[in-house]
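All protein chains but one are shown in place.
Chains here go by letter, A and B, matching the order in which they are written, and residues are numbered from 1 within each.
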Amino acid sequence: MNLLSSPFTRQSLKTHELMRMVILCCIPGILVQAYFFGYGNLIQIALAAATCWGTEAIIMIMRNRPALRITGDHSALLTGVLLGIAVPPFLPWWMTVIAAVFAIGVVKHLYGGLGNNLFNPAMAGYVLLLISFPVAMTSWQPVAALSQHPVGVWDSLQLVFTGFSADGFSLQQVRMTIDGIAAATPLDTVKTDLHQGLTLDESMLKPVFGSFAGAGWEWINLAFLLGGLYLIYRRVTSWAIPGGMLISLFVCSAIGFAFSPDGTASPLLHLFSGATMLGAFFIATDPVSACTTVRGRWIFGALIGLLVYVIRTWGGYPDGVAFAVLLANMCVVLIDHYSKPRTYGHKEAR
Amino acid sequence: MIDVKKLLTSDQLWDYAGGVFPEYRKEQSRQLPIQPAWIPPFVRVPIRQHIGQSGNLIVKVGDHVLKGQLLTEPTHGMAVPVHAPTSGIVEAIGQTPSNHPSGLNEISLTIRTDGLDTWCERKPVADASTLSDNDLLQLIRYAGISGMGGAGFPTEIKLTPVNPIELLLINGAECEPYISADDTLMQALAEQVVAGIELMARLLNNPVVIIAIEADKPKAIAAMEQACADWEQVRVRTIPAKYPSGGERQLIQIITGQEVPSNGIPADLGVVVHNVGTAYAVARAVYQDEPLIARVVTITGNRVLKPANHWVLLGTPIDALLHHHGLDQLDPVIVGGPMMGYQLPHAEAPVIKTTNCLIIPSQDELPSADRQMPCIRCGSCAEACPANLLPQQLHWYALAEDQDKLNEHNLFDCIECGACAYVCPSEIPLVLEYRQAKAMIRSSRQEQLKAERAKQRFEARNERLEQEKQARAEKHKKAAEARLKAMADKPSSSASESSPDSATKQSAAVAAALARAKAKKASQQPQKTMIDAAGQTVPDNSDVAAMREARKAEARAKKAQKQSSSASGNGASDKSAAVAAAVARAKAKRQAQASSTEPDAQQPLAATASNAADDKAARVAAAVARAKAKRDAAQHSDAKPAVTAPSEEQPAADDKAARVAADVARAKAKRQAQQATDTDQKPQPTSAAEPAQDKAARIAQAVAKAKAKRAQQAAQDDSEQ
């Protein structure tokens, strides 16, 4: 029996368990999302996860590595789940597959596999789609309560795989709200409205905004927040990145709101709409592509928060979490370099 | 500086970054009191059991030693002696497996115990105040005490303050899981531990004393508080149980809030840290005159039936000790705790001064590290690191062997506590990587130093050779000048009053002679030195090589002479042998000088040999002659093509001829050697002749071998040309 080297005892939480825990903590958010947006996202999650897993297995076989053992770390599965959550529910299936293959094949394994990727694979796949198919990627249907044509499981499958529901409605028709306008996400709506000269209060009167930050979206965000808090409680992830991101986003939006309460979205809207909570607790916290020092993580989180605010306020896209995460990924090495902690016994961090 | 007075009153404790909370598993081994020592059938005492050098052995194999008897004499500063742990006979002194992760052998004494456990004469000191500080230090030094917490630094040196010491920190933290040796020692022998601490404090000019004990040892804390109740300068502090609080630097930070500078030692802060076990050993050495020959060892692990702390004689083989405690399967045995210990490569290694714990785990008690995954940069290690390093960065750089980056990330501030590897979800053996990286950096530094020294020596040598050459040239020049002067003096004295143009002629002659000498020297110069691109002269080996041949021949002759004289030493006719040898030598010299081939060289030699009546002498001569002949043959074949066939194929031909010649020579030598022994056997079939024959045959063979080697070399040289 060879025990290699000290220490001979280890704590129990292993990498694959970490990954599994993160996936499990997504479940509340996924369920709430399914409640509001139908079965589309469940289909997307299944599709993306399966594609990611399969891609990784094939690549491992091609690289003559133990495919089962490596895919057993659940990291590809997690990428797939996050991607599936992020894309619109009725995105054509092949787009999801492209994004999943790109995320695992290019972003993860071309860089050397687990632990070596510079960018968050799920977000890179998402952004690939966002740039290539901007219309499809921003086509969210209204929450079920507001929808003109509620969709069932069968409809959802048909929509994803053929583009038409079982009743023959196209995606565009499905997206119609009861008042006959094509639906947009709350962030999209507020952006368009503010652009058109409406004040925030006027915009907020629309049904899409629900009780405080968007019908459905506010609850989805709360559910992800819940899952994220559990992750922190179990010490799977640390406070630094989500804390940094949420505080920074809050501070930015609060400043903006203080200066122009009519012309910008409120902090509440920023925090509980779009992919804020998902991004803060599940996407930005991907350890591989994030900073590693404690100080660096606060900075990294804060940078994402800032970028999210900037993109949402002035950018061309309604939401900016994916872009913000990727941009912050690029800064990781720099942040790490300048946030090295002071080593014991040294006067200054070198 | 630290406000030590405040430390005595304030309840403040500081915290260090990181740290982990492993399962302590100490309860199992601290149920029982410390078990008495067992005398094994033999002990193996390594002569070096601490950091530093070993002393000089002062016993020899076969000596009877008594318990406590000095086995090595500490001759220099960092040396610490070792003592016989019990009475017995020194059975062997030699290399035996060490108690070290490498499992390499080290010098140790094997003492067969006699079971009587007879003490040597002891002079216990009842009142330590009668001793001077110096006597006390010497007593500690000669008791062989070195740090018992882990590193094993000589205690006497740490008790000789270089800086004024304001705080003596006694380390009773014992933060590693499983180990309870210090805990039980403090519980059972608190009075003596405190007595030892008092002695240490006295040597350090009575600084403030703080005894730090982790909170999970309430009994030890109570015992220690009671033992030092009537001593004002001392205070027992309870520190939170967290690993690695027992690390020297971490403990200092907990108690004082100060950090020991990276390249410094605690004494820089006016702090000295000693282990409770060391304090006990000091008290023992002074008040009982009992050197360090036994220590408390925790024997624990799921496979141990009765985990407990035992007094163990230093030098007790671990396998024997564990067999004695009813354990048969000794793989793996972990020495030290599970966080910083190591797996014992050879169970027959002995218990030494720093061995505080032996863990014999069951199969599933400690996980084996075989599920390593890639690093996911989760950063848990950075949060756990008590030195505030970035272990995952070090991991990448260690894999890349990037020494600059490793230094930049302060690899050498790593205390190898194992906290990072403990928390790593990917089960990466981080500590092992750091140890290897450190070893790599250390050895490359060493190599750099060595290369630098080799360079200096090389340059010094070149300079010396150059100087010698110049000195020689100078001498020649002087001699030439002197000669010229002598020559010039004569005509000038005779023609002193002749016309001035004769004087100029003379000086012109001198100048011409000088110029000639110079030209000659210049013409010689290129042969002796090689002038490299930068115009720097470097000694050339070619002249050495040229002289090599001559010298080799000389050496051969000399060897033949030696051999012949030793052969004739048998009592046979010395004279004729000497004559033959002398002739052979002369021959060899002549041949070497001529460096040409003269086949007739054999004849007079053979004649001389035949003149000699004695067989042995004849044999020697014959062998020498044979060797000569072979050499001639080899040289012949070398020389021949050079003269006759200066064509392109010459090297190849040379090569072949040389090789053939060499083979023939070898074969001939063998045959002749055999013949020589055969002929020997006929006239002298007595048994007394046999050794002589053997020798002669060997000599002949050796000569033939040398010959063959040279022939081969010559052939090689030729082919290279």
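FYI, contacts are C-beta pairs under 8 Å (C-beta built on N, C-alpha and C of every residue); 3 or more make two chains touch, one makes a residue touch a chain.
Operating definition for what follows: contacts and distances are computed from a predicted model.
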{"item": "Among \"Ion-translocating oxidoreductase complex subunit B\", \"CidA/LrgA family protein\", \"Amino acid ABC transporter permease\" or \"Menaquinol-cytochrome c reductase cytochrome b/c subunit\", UniProt-listed name of the chain not shown", "value": "\"Ion-translocating oxidoreductase complex subunit B\""}
{"item": "Among B:Glu23, B:Asp268, B:Glu447 or B:Asp489, residue touching the chain not depicted", "value": "B:Glu447"}
{"item": "Selected from B:Lys5, B:Lys455 or B:Lys485 as touching the chain missing from the view", "value": "B:Lys455"}
{"item": "Where the missing chain touches chain B, by residue", "value": "98, 100-102, 104, 106, 363, 368-370, 432, 435-436, 439-440, 443, 447, 450-455, 457-458, 460-462, 530, 532-534, 538-541, 544, 548, 551-552, 555-556, 558-559, 562, 706, 709, 713"}
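By definition in this document, only the chains that are shown with their structure count from here on.
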{"item": "Whole-Å separation of chain centres (CA-atom averages), chain A against chain B", "value": "59"}
{"item": "Residues of chain A that touch chain B when the two form their complex", "value": "1-11, 13-18, 73, 75, 113-116, 238, 287-288, 290, 292-294, 297, 336, 340-346, 350"}
{"item": "Contact footprint of chain A on chain B as seen in their complex", "value": "16-17, 20, 22-23, 177, 249, 253, 259-264, 331-332, 334, 336, 338-343, 359, 361, 363, 366-369, 371, 373-379, 382-383, 386-390, 392-393, 408-410, 413, 416, 418-419, 421-427, 429, 431-432, 435"}
